[in-house]
Every structure is written in structure tokens, then in C-alpha cells.
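Shown below is the structure under consideration.
For this view, one protein chain was removed and the others were kept in their places.
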Amino acid sequence: MRPGLILKLSSPDHPGIVAKIATYVASHKGNLIEFSQFSDQIGKKFFARLEIDTSDLDVTVEDFMAGFGTLGRSLQATWHFRPLPYKMRTAVLVTKTDHCLNEIIWRTELNELPIEITSVIGNREACRSITERSGIPFHHIEMDGERREKGFLEIRNLLLAENVELIVLARFMQILPDTFCREFSGKIINIHHSFLPAFIGANPYKQAHERGVKLIGATCHYVTADLDAGPIIEQEVERVSHFHSPTDLSRLGRQCERIALAKGIRYHVHDRTLIDGHRAIVFPD
Amino acid sequence: MRPGLILKLSSPDHPGIVAKIATYVASHKGNLIEFSQFSDQIGKKFFARLEIDTSDLDVTVEDFMAGFGTLGRSLQATWHFRPLPYKMRTAVLVTKTDHCLNEIIWRTELNELPIEITSVIGNREACRSITERSGIPFHHIEMDGERREKGFLEIRNLLLAENVELIVLARFMQILPDTFCREFSGKIINIHHSFLPAFIGANPYKQAHERGVKLIGATCHYVTADLDAGPIIEQEVERVSHFHSPTDLSRLGRQCERIALAKGIRYHVHDRTLIDGHRAIVFPD
Amino acid sequence: MRPGLILKLSSPDHPGIVAKIATYVASHKGNLIEFSQFSDQIGKKFFARLEIDTSDLDVTVEDFMAGFGTLGRSLQATWHFRPLPYKMRTAVLVTKTDHCLNEIIWRTELNELPIEITSVIGNREACRSITERSGIPFHHIEMDGERREKGFLEIRNLLLAENVELIVLARFMQILPDTFCREFSGKIINIHHSFLPAFIGANPYKQAHERGVKLIGATCHYVTADLDAGPIIEQEVERVSHFHSPTDLSRLGRQCERIALAKGIRYHVHDRTLIDGHRAIVFPD
Partner (left out) sequence: MRPGLILKLSSPDHPGIVAKIATYVASHKGNLIEFSQFSDQIGKKFFARLEIDTSDLDVTVEDFMAGFGTLGRSLQATWHFRPLPYKMRTAVLVTKTDHCLNEIIWRTELNELPIEITSVIGNREACRSITERSGIPFHHIEMDGERREKGFLEIRNLLLAENVELIVLARFMQILPDTFCREFSGKIINIHHSFLPAFIGANPYKQAHERGVKLIGATCHYVTADLDAGPIIEQEVERVSHFHSPTDLSRLGRQCERIALAKGIRYHVHDRTLIDGHRAIVFPD
């Protein structure tokens, strides 16, 4: 990640909006590295992501960000600045399977994902060793039966205490309480092991086998209170046949899950996503 | 298509079944070009497709086929022989859009699909000229409102009169009556413009746009009385983004539809499909 | 294609370049529908494609285009305006096989490609009937042996007489003379039936079979005097196996060729391509 500044913005569509934003940047000698935008002709909305080289800026980065307020408000925009380099504080929630967790840890170690994994939280012990051998704290929280409510409270307190900005459900087999979804809205990313909206709910690979589909998939999405219906960030597919048992589908699907989740996290952390109701606008890299 | 014989067979799984079938073929000096089989360990069933070079056969092809009966019955099998070369008599049902029809006509002219298009039947006039310019008869049958029942009767009579073996619904925007589905069971192939089981029903591209999916698809399947739930033969996908309007999705989807349908027809006509309840076993080439 | 104006531009990278261009558009009440740009950090160049809704323009389109000159020159840019709607005058050159030609004709009739096919030129008669049945003139030009030079002269004269803006080599099995390539530089699109730079030259499917590759492909590229080395616009691949003979590879490859060529033409005609030395910058839709 290059040093600089990312600006993410959504607003009603206005004439001249690109000119106004780009002119503000240029007026302070910011250099645009990337300027991705989307004028939604149907919803009459504007979405943009700018990556700005700030090395020649004629004001401080703080003043540059503050000074944007006048323009931003006049555009009725919602916007967000992110100074670079940046590592997002991220917690990973898991149950038993560790392939998604391993992928995240590995890509983080390789600097593919600019995150800092504050901790891994599991409602089983299964992922402790893979977590701890990379020097990451592992918290086991009991959530079975009547311990569920208390468990989510503990998780919440942990996330707040660790100042977590992103919560990744890496095959976490628990349905989140509505209050939890709302409190961390836009900050929870899940990987669902099907090509949504096909096969919502439990056991998608078994469903896929019974239906005899010729492609299976995985979907990375933001979590909302509406289960499996949150804004989709990324999807992957893999060709399969009658030859593959549900176990084979699980194996082949793991690859889709890992790729879709890793890409989804990357897009989120690089501020390449904007949520628009039930959809996510994504400017991939 | 090489001259020879295709044998398609399904049965309960038996020990030694491959040996018995292959030995029968070899005993009459048939040469196996291909022997695709699948032992379903879950359903305890056996499925096979054999392509046999008959040039050295020591009996007539008729006797070879008849002589298989003893073995076939002892295996409690369902089987079907197809002497090659063969052109399957095929009717195409259409409404307004012609991209799937054009694909079928074009691939037939190029000898990619071993079919003879007996006629194209439309409940609109839209596809008349593209049909007739290739020398294929076009029948317009009114099906609106109360003419629907009579219309399907006319279609049925036409199919029977023309001795049709395969009915392709090439974006035919009518739901088939149950009786029709049953009468031509296993002989009707449809192209659905979504990645089933996602977005069943009307306007899948509009549904896909609203849901913000990152991949769209098309599904070629056998038609059963249970709408959009017939055995899947082939599926294709294409990557899309927020950038694409429902109109764009239709355009991109047309390509998926054409490819999935053409492959599906090819597999069926080459006897590469076996229906197994809600699934299709497909040995692709 | 919506009415409006497309601006395509390339220049050395400048600070504030997006702001300047967008401000010019906004200053005359042009509305940006799309603004795709790419700042090449390695080559220090800037590339952009703008789609402008001109319905609220406060000057004539002609004045708007002319008025851009001052800014364009100050940026040391190369630029091009295209008023919409537009149909590009296109000639298709063929030899024997017609799958690419058929794809182009069909997509043109369906309004997927905003072109007007002025004529099809063949050094064989094979594609006459598929051309003429769509009401397009077909010219047969002899090019064998010593007639080659004279043949290319005839083609050149025909292209000039018909005011052709785009020349599509739809499996035209002749190597173009250097002078021809230079005269129509940036206006000739070819489809090569391999995944370039693999298998340059003749018989790529035979080469692919011998090499035992697991994926075959097709490449759509601009033609330069350097055979098979022109800027790549689009590539497609298809999975294959040992099972497939060279004939099978040809069949499966035809699909790649059709898709890659159709997309390549579409990107060119919609001004979504910019040539940058040996590369093409492509903003796909």
C-alpha cells in the first residue's frame, strides 16, 4: 500500500460532481493515483473512491481532510478519508473449520491484506493452535445452548476492548443477534458457502448435490440482520459434476470460499466497497 | 460424428457390471471408442455410456443390439442403443428473442449439432424471417389468453405429425401444461436465464441486478412439470458488477444462454446425458 | 448507445489533469455518464475515456469539441471526440470459415455492435451466401499465388471507396503487407486462434494438442506489421483435456474466438480502447 489518502464518497448525483472533487484535490496539489466513480443512472446516485498521492500537498493531511467538509456537505455526500499506510484492526470469528482462517493469516503474513489480527474468537477450541503458532491471541467463548446470549455479550465486549474495526466470520456457525448486526453494521463480513441467492441456509453443498448443479460457489457479503441477504462483495464458482459427492463439493468449495473471502476482505480494507442499500458497489483491484 | 453405435445404460450397481458389458461388446468384436461410467456410491446405481466402433462386428448391428437384451435384463437395466451417424429430429419453440434460435441454426449448419430442425414454432411472428432464410419451416401458433389450451394442442399435433424427438424451448415464454411435460418427458430442453436455483421465475436479470450479484448465469435443463426444477444439464456464468444495468445483464447473459443451451443440446443429442430423478448425469465431450 | 459524446484521450501524466478535463465538461453543462481513467505510474502517462450526456450543453456539440482544443494542446494530449449515436463503417475480411463472420452479422442485427457492415470481402467464395442472405454485399477477390499483391490493392481501393473505418479479419488466412498495416494502423482487428503469445503462427490447435495444454484460448488484437504481436484487446480461454483431438480443440476454440472477437470489436467501436505502444488500454463494459 502506497502512502497517501483514500477518499470514499457517496451522494446524490450532481452535475459537475467529478469536476468539483477533482478540483478540490488539485487545488491543494494532491495527485490522483486512481479515481474510480460510478454514476448510477437508475438510482440517481454517485459513488466514488479516490486514491491521492499526498507528497506534494500544500496543506497538512488533516487540513486537507477538514477542508473537504464544505464541499462534501454542499454535495449532501457521505464520505470517509483514510490516511495510508493503514492496518485495519480485525477480529476473526471461527468454529471448527480453519481453511478460511488459515487463508487470512497467511495472506496477512504475506502483506496481501493490510490488517492486524487482534484476536481469533472461537466457540470451539479447534482453531487455537493454528492461531497461536502465528502469535495471535485465541479466545474460546462457550456459546452452546443457553450460553449463547452471554457468549455474544462477551464477544461484543472483547471487540470493543480491542478497538476492532472489522469482524470476519470465517465459517462461524452461529447466527448473529440482530442487535449485534446493527451495532457493527457495515463492519461484519461473512463467507457463505454457496452461490447466493441459491442455497441459503444450512448445508448448501448437500443441497447442491441433490439439485445436481454443474457449478458450485461461495459468496462473501456484509452481514445484516436479514440472514444471507446482506450486500454481496465477491463471488467465486467452480465447475463440478455428478461425480462429486457432497464431501467432494465441500473440498472444491473450500477453494472458492478462501478466494472469495480473501478478495472481499481486501476490497473492504482498501476502501474499495460502498454499501448501497442491499447492494455493494465494489471497485476491484 | 463417427459411424458406430452408442449404448446408454442405467441400472442398480452390480459387481462385475463393467466386465459384463465390455465382454459382451468384445465378444462380437466391437471396439470401444469411449466407455464412460459412473458408480453412484450413494444411490447404489450404475450409469454408463459406450461408444462402439462397429466396423469389425461379427454380427449385424441389429443382432448386436437385440443380443444385448439378455444381459441388460439380467442387470435390471434401462438401456438405449443409437446407431450412428444420426440426426435427431428437433423442433424449436420460440417467442420473440432469437439469439438462442440463431445459435442453434448456426451450429446445426456448421455440423456442430447433429440435428435436423423439422420446424420452428412461435407464439409470435418475430422469428419467422431468421428461420425461413435458412430453409426451415416456421409455424405461428396463437397462444394468447384463452387460445393457450388450443395452441398447445396444435403444437402437440405438429410435433407428433413431424415425428419430433427433441423439443427445444429457446426462450419460449409460455409455461407448459403438465400433460405436455409428461407426454414428452425427457425430450424437452429449456434454457433458463439464471444460475438455477437462484432467481427462479420471471425477470431473473432484474432480480440479479437488485440483489447485486457479482456473477450471472444461465441454466440448461430438462423440463418437468415442476417449473425451473428439472434436471440440470449445463450451466454457464459471466462476471458482472454494479456498473451493469438490467439491460447490460441481459446482453451479457445472452452469451451464457447461447453457450449453455448449445452444450446442453449437444450432450443430449450425443446421448451423453442420463436422467436420475431430479439430477442429470452428464458425460461431457 | 445513448446519444451524447465520447472523448478519448491520452497524454503525459499531469497534476490536476482529471480536474481540468472534468471542469471543462462541467463548465459547458455536460453531464459525465462515465469517466474512466488510468494513470500509468510506470510509463508516466494518462489515459481517459469520458461519456458525456450533451442534452444540457450550453454550446453546440461542434463548439464544445472545438473549444476543447486549447486544453487538449496544453496537456500535450492526443484526443478524439465521437458524437453518439454512431455506426462505424466496417468491412469484414474472410477466407473459408464463417463462425466469426456469422457472430458479427448476428450481433449487428441484434444491435449489440453499433456497426454498419459495408461489405464482406473473401479470397474464397465460401462466405458469400451467409453474407448475402443478410443483405450485405460480398466481394470475392482472388489472392492466390502471384495475384496476392494485386488482390490487396483491390481490397485497399474497395476500403477507401466505401469509406471504411474498421477492418475486421474474421479468420482471414492471409498475411497483410506491411504497407497495408501501416496505412490502416489502429483500424485493423484480428482474431488469433490461440492464447497469445503462446502458439504464434500456423495451426495453433494442432500445436496445443501436441503440447498437451489444459486450456486453449483465442486472442483479439490490433494488427501491426509485426505478425501476431499487435496490442491485445481481449482474450478468452476454455478448459480442455487429453480427450480432445485437434478437431475438438477447433470446435471448442471457435467459441473462444467468437466471444473474444465480438468483445474486442465492441470495445473498439465504443471507443473503449487506447493503443499504448505494444499494449492496448481497455476500459471494458
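Quick notes on this structure:
In this document, chain identifiers A, B and C correspond to the written order of the chains, with residue numbering beginning at 1 in each.
One rule holds in what follows: a residue touches a chain if its C-beta (ideal position, glycine included) is under 8 Å from a C-beta of that chain, and two chains touch if they have at least 3 such contacts.
Bear in mind that the values here come from a model prediction, so they are computed numbers and not experimental data.
In the complete assembly, the contact with the undisplayed chain comes from A:259, out of A:198, A:259 or A:282.
Although one chain is hidden here, its contacts on subunit A can still be listed: residues 98-99, 102, 106, 110, 112, 133, 243, 248, 251, 255, 259, 285. By the touch rule set out above, subunit B reaches the unshown chain at residues 15-20, 22-23, 25-27, 29, 31-35, 37, 39, 41, 56, 239.
Contact between subunit C and the absent chain runs through residues 38, 40-42, 47, 195-199, 210-215, 217, 231-235, 237, 241-243, 245, 276, 278-282, 284.
We adopt the following convention: only the chains that are shown with their structure count from here on.
Centroid distances built from C-alpha atoms place B farthest away from subunit A. Averaged Cα coordinates give subunit A a centre that lies 37 Å from the centre of subunit C.
Subunit A and subunit B have CA centres that are 41 Å apart.
Looking at subunit B, residues 243 sit in touch with two or more other chains.
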